[in-house]
Each structure stands twice: as structure tokens, then as C-alpha cells.
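Note that this complex is displayed minus one protein chain, with the remaining chains in position.
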Amino acid sequence: MSEPVTNLKNYAAPAELRRAPVVECSGGLGVLTDKLSEFAEGKTPMWWWILFLPAAFCATVVLPFCLFYQVFTGVGVWGNNHPVMWGLDIVNFIWWVGVAHAGTLISALLFLTRQHWRTTIGRMAEAMTVFSVMMAGAYPAIHVGRAWFDWYMFPVPNSNGLWPQFKSPLMWDVFAVNTYMTVSMLFWFMGMIPDFAVLRDRATTRVRKIIFSILAMGWTGSARHWHNYEKAYVVLSGLCTLLVFTVSSIVGLDFCTSQLAGWHATIFPLYFVIGAVFCGFGMMLVILIPLRKWCHMEEVITLSHIDKVAKLTLVSGLIIAYIYAMEFFIAWYSGDPYEKWVFGHRLFGHTYWILGWMLIGINVCVTQLLWFKKIRANLAVLFVIGILINIGMWTERFVIVVGSLYQEFLPANWGKYMPTIWDIGLYVGTLGTFFMLYLLFVKFLPMIAISEVKGAVPHGDPHHVLGGATNKKGGQP
Amino acid sequence: MIFPKWTNSLPLALGVIAALTGAAVAAGVTIYLTPKYTRAGYQPVQPVPFSHKIHAGQLGLDCRYCHNGVEKSWFANLPGASTCMNCHNQVLKDDPRLQIVRDSATNNTPIPWVQVHKVPDYVYFNHSVHIRRGMSCVECHGRIDQMEEVSHAKSLSMSFCLDCHRDPAAKIRPTDKVTELGWQWSTNDEEAAKLQEVNGKKFVHDWKVETLQSCSACHR
Amino acid sequence: MSEKVYGIIAEFDSPAAILHAAEKVRDAGYRRWDTFTPFPIHGMEKVMNLGNSMVGWVSLAMGGGAFASVVGLLWFSNAFDYPLLVGGKPMFSVPMTFVPSYIMLIMGGAVGALVGMLGLNQLPRLHHPLLHKPRFILASRDKFFLLIGALDDKFCEQETRQLLEAIGGKHIEIVEEEA
Partner (left out) sequence: MKNNLNNSTSPVTGRRYWRSLDELADTPEFKDWLHREFPVGASELVEDGQSRRNFLKIMSASFAFAGIATLGSGCRRPEEKLEPFGQQPENYTFGEAQYFATAMPTRTGAIPLVVKSYEGRPIKIEGNALFPGSNGGTDRYAQASILDLYDPDRARHFKHDGKVVVREEALNFLDELSKKFAANSGEGLAFLSESSTSPSRWRVQQNIASKFPKSQWFTYDAIDSGIHQRAATQAFGQPVHPVFHFDKAKVILSLDCDFLGGEDGAHEHIRKFAAGRKAGQGMSRLYAIESLFTLTGANADHRLRVAASSVAQIAAAILGAVISGQTPGVTTVPADLDLKWISECANDLAKNRGNVLVIAGQRQPLVVHLLAHAINTALDCIGNTVALIPGTDNRGGASGQLAKYLDGHAVDTLVILGGNPVQNSPGQMNWAALQKKAKTVVRLGYYEDETAELANWNFPAAHYLESWGDATTSDGTLVPVQPLIQPLFGGLSELDFLWRILGQSLGSILAVRSTHGSFVDGEQWKKFLFNGFVAGSSKSLENVKMVKSTSALNQLLVEAGKPVLSASNLEVVFFRDAKVDDGRYANNGWMQELPDPITKMTWDNAVLVSRKTARDLGVANGDLVEISLNGQKVIGPIWTQPGMADYSLGLALGYGRERAGRVGTGVGFNAYKIFSGKYIETGATIHKTGETHVIACTQDHWSMEGRPAVREANLAEFTKLPNFAEEMHGKEPPIVKSLYPNPFDEAKKTALHQWGMAIDLTSCVGCGTCVVACQSENNIPIVGKDQVKRGREMHWMRIDRYYTADPKKENPADKFKTDEDQQFSEWIDDVQAVNQPMLCQHCEMAPCESVCPVNATVHDQEGLNVMAYNRCIGTRYCSNNCPYKVRRFNYLDFNKRPLSELKGPIYSSAMLGHKTDGELDILRWWKDPNSGMRSEDEWDLIKLSKNPDVTVRMRGVMEKCTYCTQRIEHAKIGQKAKAGGSDNVRLLEAAGTIPKTACQQACPAGAIVFGDVSDPESAVSKAKAQPQNYGVLADLLTKPRTTYLARVRNPNPLMPDYREWPHSFEEYEQLNGNPFDHEKKGNG
């Protein structure tokens, strides 16, 4: 393959016009394949165990214990009270839904817009979506007082002749979250089918062979299959893109359809979507940066990828900033005394004022750092920013939920909310579960869309010299 | 050759099996876990072999002779042994089967009848209003007058109640016919049905019978 | 167990090569042939003139079906079977109906896409003659395969083999399958 490479020199476009390649692929497709599937096949490194064991502990000990105790004793073990009927349970729910969003956005929306750079990080993003939606989905189910009656929320014919009440945004939530979980799983799984085939064909042990054969479902790479496959993939991406905007909107509806000052705002659906995406990109940074290093994926997940993610983070961050401003403006402009009170107290009120400033400080101010190329190129800083953004967005959800409930219409009801160890334990538990699942995914499944990447490199382009094209037009289309 | 050719038919087979099992489970649940099965047909053995068939059916005793509280209270009470003795101090006065009853009447020790009909405890069913507004015993208890030993005839599930609460006209009858379990508007079923429809509507209208479907009707 | 010829398979090195080969095979008038590649090759569907995939329609059908059935469910459960007075709101209205049915449209569509894809591709199919060809494992790596099926009318072992050689195929082999 050395021959075409020399050709490339002659036909290369001038440097300033040259696009950064999706991945560094000097060694040809074979080498690329080796590299991409290396981690899933190689021996487990130490860092993996160091991360995995604590995560697994949270997932298998902390989470079940907190759940059992809460169901055994009652929601009262949490800090929720009257008037703050929702606390960390719902805060974390929204937060997890948020984390989920960037995944779908990257893998689906960017696919539709033919952003080839997404191919390398798409799979990781999707995995992030799938696992965080699982965590999100758990919360509504267990935050209720009588979790064993959750089935009341599904239209099951029963001898009581009763049905769910579909006017309730919570019902819409049930639909939305379940759909989101299912569809993003389908999307994720379908994307992996050809790569399962890769792993199947590379499998050295019989067990791996069998497992991946079953997962690959006999994928041969036939052109006909590819034909349908691509179509299906486009359709799915389209639908997922719709989901990105739908699910968080519906979560937003939970709040804006209610009367409460601080919730009752038409901007909420947009607010929640962008907030979710923003938070998700934060999480992307947190996950990508270490993984690319530890899995030796520097050539695959190049700085330009990180840079792009950072840029998207910045964009969503700016929209968030705008929405914050809008919320406060409307609160003042509406002249509604209750709104005024709530938003006044977001920043200057007692107990939670610090959170109000935190979310402005992080989500608005810190984000501005991403304007600078130096920052976007500095992985350490980006990592920290990613973590900060997640904290900031968690804070935002807390401020929205608790900050609006603790001082509402009748002052006689006003109260305070402080989470208990059981609230926190549950959150830690879900975090652990998320990371445990993610690490398992990284270890055992193709964490990068092998065939997609191959299709995206010059070597995979039949009209490109590297793709074996003999016509002298060469170069990129 | 890990996977022989037949494995290609495996997915289909599995799919079919899954579908069938699902259907089976659904059917099983609806049949065996709903009151239609768990309640209807329940027939415990009673301490005294009391026959409603003889007393209510052949002898034609009015239900209210024994269950005398039914028109005053939410509860259709069981008669005290003394009530039984009103007749049985002459009839079958030495019958061994009635020993328990005689003891009960003399020593004032209760007879441990086994309860057959019972709605859940948060359901506040009221006998008096149903009985006095033309809803017959038979609608919920079936043809007690034909039962040797009482058995649970209807499901008494919420949807069972709702059927009637949505359309009382289909069941309502003249207030003096309430305890005549076999009664219908005419010996000819077809005609009876027609008359029921006409008069039912009439009663519902004239008596201002409400079709209460909201929680407050039964749950407090 | 008796074996019969399934087809002849040839191996190519680059996307471009397989594309040209495909054109040649098409021009040679073959019908029942296929290419196997690690990733979709641009233009291959034109060469093999596969036309438009049906997956979209399956998806649409299931999506639409889901939408309609959810609307039906909502109307039946909340407006017809057991209408209850809830917050002074209508028993059945667009705002309450749209969101869930729309979401289920997506769900239906997504399932449709996957099911459609698998269905049209007749997957899962764990047993496939090609999968037993030792070199075929490269089909998911960096090699590109072209198979001419034995069921093709023009199929004739020698000619076909020559054709494949002519268009630069390597490691040309016969593929058998269980009878």
C-alpha cells in the first residue's frame, strides 16, 4: 500500500484547505481494524480494575441496600417533606436524562448532518446514553410511595376496570423514558452488529466465537444487507434525533404544566433539552479524555474530536446562559409577585442562594473558557470543566425542583429540604452502576464503530486513491 | 462448523415459543388471578349443614326473616341461634345436626359460620340502600334459594360493581320484588327483557337513581 | 452429508477494485451474485441496482400503527370506558393525546427499522456457507469478496472462474453448502 501513499503527496490539497483526517490511519484498514478491536481483545489493564471494583461495589452493594431500605421503610427515609415533595429523587432523574442526551445527539443528529468525525466517538456516546437512561428510568419507578404498584401506570386491563390518567405529564414521562431507553438501545445494538461480526471473525477462542456469532446474527457484510442496514440506520438516527428534542421536552412539561411559580414557564421544554445536551457534553468530556489516553486511542479520538465536543459544549452553554437571563427577565417582567419572590430568592434567598450562584458561576462563566483554543486543546482543563459542568447542571436541577417548592404560594407552608444519607446513597449507587456498565462495555464490546470508521477513512473510499482508485482525479470529493 | 444448518431456524422457533408463552401467561393471569376465579365458586363447609334451598327455596322464607338488619344497616347480619329456634323448637327439635344451634341458643355461644361474601375492607358497600332502592339480592349473591350450601356466585370485583353502577336500569326492579330471587317481569324471557328495559329506564328516571362512578361512591 | 455448490467466491484488495469487479460481473449479465465488504461501498447499490430499500416503509407502517393505536387507547380508556372528571379538563383532547402517541410513533418506527432490516436481510442466520471459508473472515477486516451464486442461470464453473480471474479476483474458490 506504500505506492498510493506517495501518490497522495502529489495530489494533496494545500495544507490550509486540508481537513484533519477523521482518524490517523497510516497502516491501512487491516492495521486500523487491529487497533480498534485491540482493547476489547487484549488483556485487562490495571486501571480498569481500579475503576471497576469500586463502581461494582456501589452497584451491587450500595444501590440494592438503599433501595431495599427505602422500599421497606418508606419514602420517609429520604429528606423529602411537605412542601418539598420532590427532592434528590427527581433531581437525579432529570440529571441522568440529561446525561443521556449528548449521546443521542452526537450519534444521531451528527450522523444525519454527515459529520464524519462523529464515527469514532459515536459508539461511546450511545453507550453513555443507554446506561444513563437506565439510571434515569429507575428513579421514577422507585421514587413513588408504593413502588410495587407501578404497574398502575401502564394500561393493563384489570378487574378494577381502571386505567391510567393520560392527562398527567407523568404518564407522558413513562412513555418518553421507556421509549428513549428502548430506542437508544436498538440504535446502539444495531450499530454494533457489523462490529460484532468483526470480533466474531477475529475471535480466537471458541467461547468468544459463539458469543459474537450470536450477537452478530450471521452478519456477512453482503451489499444487500448493507443496503437495508444503511437505510435502517438513517431512519433510526432520524427518530433518535426527534427523541433528543422530545424526551427532555416532556420532562420539562412535568414542571411547566404545573402551577408553581418557578416551574410554570413556557421556556421549560427548550430549557431542559439544551440543559440536557449541555450536561451530556460535559459527561462526554469526562469520559472521552481519560479513555482515549488509557485505551491508547489518541490516533482514533484525535484532539480535533475533543475540540469539536468542546465547541458544542460552548454553544449549548451559551444558550443556557440566554435562558437563565430570560427566566429572570420574565419573572421581573411578568410582575407576578410569586415569580418575583422565587427568582429573587434563587440568588439572594436563604439556604440555597449559594447554589444559585454556583450554577451561574459554572454553567455561564466557566463555560466561556471554551472560547479559547488553548483551553480546548488542554485536556486536563477540559476534563475539569467537564466535571464542573456536570456539577453545575446537577445544581441547576436542584435549584429548579427544590428552589421552587420550598417557598411557594402560602408562606405558612414554607419549609426547607436537606437530603439524607439515603438520598445520597442512592445517587452514589446509580453512579456506580453507570460506570460499572460503561467499563464492562469498554472492555468487552467494540467501543468504536469499526466498520463506520473504516468507511470514513480515505482507504475506504472507492473514489480515493487510498481506496485504490486509479483515476488521476484522486483527492477528496 | 459451530452452527449446523438447523440453527438458522432457531430464531424463528424461539420467537414463536416466546410469543406462545406470553399469550399463555396473559391468559393464565386473567383466568386464575382475577376474582372471576379467586372468588366465584368459593364454597366452604359450614358448621351447620343449613340449606338455603330448603328454607328460602322450598319453604319460601323471606331473606329478611333471618337477615333482618339488611334494610337498616350496611351489613346483612346473620341470625342469632334464637331466631332459628323460633321454628326449630318444634320442627326437628331433636335432630342431631341441629345440636350446635341448640347449644348456641342455650349457652349463648356463637356458631362459627364461615364467611362467604366479602368485599375488600376499603369498599364501603351498603346493603340497605341497594335493597330498598330495588336492587335484588340475586344480582350479587346469585340464586341462593337454589343452593344447598351457599357458594360465591359472582366475582364482586370492582368492574362487576361498575357494570351495574353504569347501567342500573338493566337490573333495577320493583322494591317489593327484591327478595324474590327468581322473579322477573314475565315468564317469557324475551318479553321479560323488553319489560325490564322499559321499566328499568322508568324507575331510574322516576326514582332519580344516580349512576355513581366516582371514587366517593364506594371508597371513603 | 452431501454437499452441493453454493457459488464461487473471489477476493479483492480495495473498495475501488471490488466496485470495478462488480460492474464487470453485472455487465457479464449475472443476476445472482453479491459482494461482501467490511463496510458499505459507495455506489455499490447503483452497480448492483438494488433500488430503494423497503426498510423505510416497514418503519413508517409500524410507527403509524403505534400512533393510531395509542390514540385509540387513550380515547377508549379515558373518554369511553371510564370517563372521570379530572381537573375540569376534557376527557379527550389533542394536547393530552399528542405527546404519548407521538412518542409511541417514534418507538414503533424504531422497532420497525430494526425488525425491517433484520427481516429483509433474513437475519439472524447463524449458519452461512461463506462463514466456513477460512479466508472469508477477512471480509470483516480489509478484504472485499465477490460471490457468484450457483443458482444463477449463466453460472458455469469454468466461465465464471475465468471471469473472476479476468477482473482481478484472487483466491478464487468454490463454496459448498449442505444439501
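What to note about this one:
Order of writing sets the chain letters: A, B and C. Residues in each chain are counted from 1.
Criterion: a residue touches a chain if its C-beta (ideal position, glycine included) is under 8 Å from a C-beta of that chain, and two chains touch if they have at least 3 such contacts.
The structure presented is a predicted model; accordingly, all values stated were derived computationally and were not measured.
In the full complex, the chain left out of view touches A, B, C. Of B:P4, B:P110 or B:G182, it is B:P110 that touches the chain left out of the display.
Interface note: of B:L78, B:M147 or B:A170, the residue touching the hidden chain in the full complex is B:L78.
Although one chain is not drawn, the whole complex shows that of A:G42, A:P64 or A:G415 it is A:G415 that touches it.
Residue A:V174 is the one among A:L109, A:V174, A:A276 or A:C295 that touches the chain not shown. Counting over the whole complex, chain A has residues 69, 72-77, 79-86, 143-147, 149-150, 152-153, 159-160, 162-165, 167-171, 174, 254, 257-260, 334-338, 341, 344-345, 348-351, 353, 405, 408-416 touching the chain that is not drawn. Interface residues of chain B with the unshown chain, by the touch rule above, are 32-35, 38-39, 41-47, 69, 71-75, 77-83, 100, 104-115, 118, 120-124, 126, 128-129, 132-134, 157-158, 174-175, 203, 206-208, 210, 212, 214-217, 219-220. Seen from chain C, the chain kept out of the figure touches residues 82-91, 93.
Following the convention adopted for this analysis, only the chains that are shown with their structure count from here on.
Of all the chains shown, the one with its CA centroid nearest the global CA centroid is A. Within chain A, contacts with two or more other chains are made by residues 161-162, 213, 217-218. Looking at chain B, residues 3, 8, 11, 162 sit in touch with two or more other chains. By the touch rule above, chain C contacts chain A in their complex via residues 13-19, 22, 34-45, 48, 50, 52-56, 59, 63, 73-74, 77-78, 81-82, 84, 86-87, 89, 96-97, 99-100, 102-104, 106-107, 109-114, 116-118, 120-121, 123-128, 130-131, 136-142.
Residues 28-30, 32-33, 155, 161-167, 171-172, 175-176, 178-179, 182-183, 186-187, 189-190, 194, 197-198, 200-202, 213-214, 217-232, 235-236, 239-240, 242-243, 246, 250, 253, 451-452, 454-455, 459-463, 467-470 of chain A are the ones that touch chain C when the two sit in their complex.
Residues 82, 84-85, 124-127, 132, 178 of chain C are the ones that touch chain B when the two sit in their complex.
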